[in-house]
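With one protein chain held back, the other chains of the complex are shown just where they sit.
Here is chain A:
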Amino acid sequence: MLSIKNLHASIEDKQILRGLDLEVKAGEVHAIMGPNGSGKSTLSYVLAGKDDYEVTEGSATLDGQDLFAMEPDERAAAGLFLAFQYPLEIPGVATMTFLKTALNAQRRARGEAELPTPQFMKLVREKADSLSISTEMLKRGLNVGFSGGEKKRNEVLQMALLEPKLCVLDETDSGLDIDALRIVSQGVNALRAQNRSFVVITHYQRLLDHIVPDVVHVMAKGRIVRTGGAELAHELEARGYADYLEEAA
């Protein structure tokens, strides 16, 4: 599904990713953990196509398609979704309008017909309900006046609606209370499927109790420095990152 080889990327001449390799197969859930500043968000932005970053070496493909040859919207239509660590607020764009515009843009890009409004409304209501997002919130400007946790739930709502192939979740658990964590995890688990993969970036083992990963990676200084099973997260929880920081240096 996702294949990243020897990825190097920099921002403002500062090298952040330094030869990162990652293979995610269809249906798998991979967790990436790692100290602050190790480049986890950078990786997610580079995959999604934020143009502040420069890819200096390496490749990334999604089902064989070269991600770096596509604009961000084309990557989305190809099935990539990034749940932002810090979702943005857009006053004046109603959440509902935004969801509809996004869904129809992707359908159009894939040559599918736009979804008629009544069907769309029904679909949104259903998915919003399961994430405890009220109709009132959907009428508000996108993320405007949403609490931190509500913003994260709104990211998962978008994901559920757009049904991507590859979901990259950048610290979607940060800022969630215990109930919200369970709601969001259920939302993610409901999306798990044979032909859908997840890259879950997190600092907390707690999330991985809900969304059980197939593979856990440790990222430090712009590279994957260790890969293991779900038990690796427990080990990190107990021992921290000190070992890896020395190794990677």
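FYI, a residue touches a chain if its C-beta (ideal position, glycine included) is under 8 Å from a C-beta of that chain, and two chains touch if they have at least 3 such contacts; residues count from 1.
In the analysis below, contacts and distances are computed from a predicted model.
Q: The hidden chain: which UniProt name fits, "Fe-S cluster assembly protein SufD", "Isoquinoline 1-oxidoreductase, beta subunit", "L-lactate dehydrogenase" or "ABC transporter permease"?
A: "Fe-S cluster assembly protein SufD"
Q: Kindly state which of the options A:Gln158, A:Thr172, A:Ser185 or A:Thr202 is in contact with the chain not pictured.
A: A:Gln158
Q: Which of A:Met1, A:Leu43, A:Leu82 or A:Leu169 sits in contact with the chain that's absent?
A: For the chain that is not drawn, the touching residue is A:Leu82.
Q: Just one of A:Gln106, A:Thr172, A:Ser185 or A:Thr202 touches the chain that is missing; which is it?
A: A:Gln106
Q: To test your reading of the contact rule: which positions on chain A touch the chain that is missing from view?
A: Missing-chain contacts on chain A: residues 48-52, 71-73, 75-77, 81-82, 84, 87-88, 90-93, 97-98, 101-103, 105-106, 109, 141, 158, 162.
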